[in-house]
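Missing here is one protein chain; the remaining ones are kept as they sit in the complex.
Per-chain residue numbering starts at 1, and chain names A, B and C are given in the order in which the chains are listed.
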Amino acid sequence: MSDTAVSVVIAYHSGHGHTTKLAEAVRDGAAGVSGTDAVLISVDALTDDEWARLDAADAIIFGSPTYMGTASPAFHTFAHDTSGRWYRQAWTNKIAAGFTTSGGKSGDKLHTLQYFTVLAAQHGMHWVNLDLLPGQQDSELNRLGGWLGVMAQSPAGQGPEAMAKSDLLTGTHLGQRVAEHAHLLRRARQAA
Amino acid sequence: MSDTAVSVVIAYHSGHGHTTKLAEAVRDGAAGVSGTDAVLISVDALTDDEWARLDAADAIIFGSPTYMGTASPAFHTFAHDTSGRWYRQAWTNKIAAGFTTSGGKSGDKLHTLQYFTVLAAQHGMHWVNLDLLPGQQDSELNRLGGWLGVMAQSPAGQGPEAMAKSDLLTGTHLGQRVAEHAHLLRRARQAA
Amino acid sequence: MSDTAVSVVIAYHSGHGHTTKLAEAVRDGAAGVSGTDAVLISVDALTDDEWARLDAADAIIFGSPTYMGTASPAFHTFAHDTSGRWYRQAWTNKIAAGFTTSGGKSGDKLHTLQYFTVLAAQHGMHWVNLDLLPGQQDSELNRLGGWLGVMAQSPAGQGPEAMAKSDLLTGTHLGQRVAEHAHLLRRARQAA
Partner (left out) sequence: MSDTAVSVVIAYHSGHGHTTKLAEAVRDGAAGVSGTDAVLISVDALTDDEWARLDAADAIIFGSPTYMGTASPAFHTFAHDTSGRWYRQAWTNKIAAGFTTSGGKSGDKLHTLQYFTVLAAQHGMHWVNLDLLPGQQDSELNRLGGWLGVMAQSPAGQGPEAMAKSDLLTGTHLGQRVAEHAHLLRRARQAA
């Protein structure tokens, strides 16, 4: 990570690989913006170096499967472990965004995204939403019709290879959007 | 409405006919339970008789399209007009449930159902959820994967005739479930 | 647990004792209804016997502190461990309710209660809300003005002994309300 690159960290947990695949798509979108360090960090076994990357990030994108209507226990454990940073408001004014996967088309994924927004709010972060109308075909971006973040769906019992390409591209779109917004804020702070 | 029939009122607003069609499906499910008066009441122009039916109901099922992430203005006006009943807690212990329609598969419909649960909670009502796993095919009940209530989706720009049969049948299932629960509570109160 | 008693299980996690104290108040309310077995089960180390009690319960009341805007990681781990029961819809038609504690008066506790309702919905349970207008004095029931369940608040850094008596009594009220509703449904099913 160079001193001047904008840092986008995708902080995610994956149970069976679907969320990893979506996280990679988000990462690719962010990495495609020139001057961006985009890194994947799995939150279930954070090293000191990874916590340092989170603390230094311009933007953190939260990702998790939706299990029983919310993020996975591993993600919740990570979120709880940020309590000290919350108490110091150490992440204030960072950019935040989110994505989630499940077997159902709606699948209460909105509730997971709402949870991410509440988590970001408690940290005083700025939330970046999708800027996409709902796709009318399964091949189109935002085919499930979400706005607070990216929703992906794949049939129960099938692996990551069965994920819809449009869901992954929606993730790539969000990653790019977050990175561009992070560059905008970086420039503004440098100009100030 | 006979003295002894169990009363299920579907209190709904429809913008372009989709919610009416789903409301009728819900009504059919309730009406199919022997000894049930199931009536549709459009909430945008309530008569005194309709308010009386709401007040006398064993169960009220809320329905609305999802517009801009919540129920329609007409539904919200109705909900606001229940404030006096809220203040007297006049609907306490009635059964409540809900359904909503939109053009997107997720379409933030969960937020409309959450709103219905909050409205029911403020009235001290008992909320009945769906008891269906997500359908894996579009022809199956609960194909969109919701639980707080019924979600229906039809393509933007198409009329009620384009609604998925499985969504309507999910509505019928909920109507039947609510009516059966209302009969159960009625029997219990009579036995008490 | 006798064969004929109605069973109300308070399934909770407590971090520093506040939620335990509220859980006890809820339990006392349920236990005060004649013919009720009301038991506290801490969800962070469930025994086979405790899972059996949950499976046999007429009503399950969820409780957790609100940490970072949602239930504690231990509660989320428990909820995730109910996935098999969800898949079999083994808890369908049980009664559910909830309570939560935090240091802030609002403190995003509503989001934790919303999460409980989503969890209950996925299990096809019936949600029982509070039937109390907001108290206007700190000494009154429902002083914080919640409806989806019980909210309790105590100052940051202070122990359970600093909890407001009215919050605990609101918990007792909910426990009694849930037990009475469970008796009603039990009678109805026996009469059926």
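Everything below uses one rule, namely that a contact is a pair of C-beta atoms (placed from the backbone, for glycine too) under 8 Å apart; a residue touches a chain by one contact, two chains touch by 3 or more.
These numbers come from a predicted model, not from an experiment.
Considering the whole complex, which of B:122, B:154 or B:172 touches the chain not shown?
B:122
Looking at the whole complex, which of A:117, A:154 or A:172 touches the chain that is not displayed?
Candidates A:117, A:154 or A:172; residue touching the omitted chain: A:117.
Since one chain isn't shown, list which residues of chain A touch it in the complete complex.
Within chain A, the residues that touch the unshown chain are 87, 89, 92-93, 114, 117-118, 120-122, 124-133, 147-148, 181, 184-185, 187-189, 191-192.
Please output the residues of chain C touching the missing chain, sorted low to high.
Counting only chain C, the missing chain is touched by 69, 102-111, 134, 136, 143-147, 151, 155-156.
What residue numbers in chain B mark contact with the hidden partner chain?
That gives, for chain B, the contact residues 67-73, 76-77, 79-80, 82-83, 86, 108, 111, 114-115, 118-119, 121-122.
We adopt the following convention: only the chains that are shown with their structure count from here on.
Averaging each chain's C-alpha atoms to get its centre, pick out the one most distant from chain C.
It is A whose centre lies farthest from that of chain C.
Distance from the CA centroid of chain A to that of chain B, rounded to the nearest Å?
The answer is 34 Å.
Residues of chain A that contact two or more other chains, please.
Counting only residues that touch two or more other chains, chain A contributes 69, 108, 111, 114.
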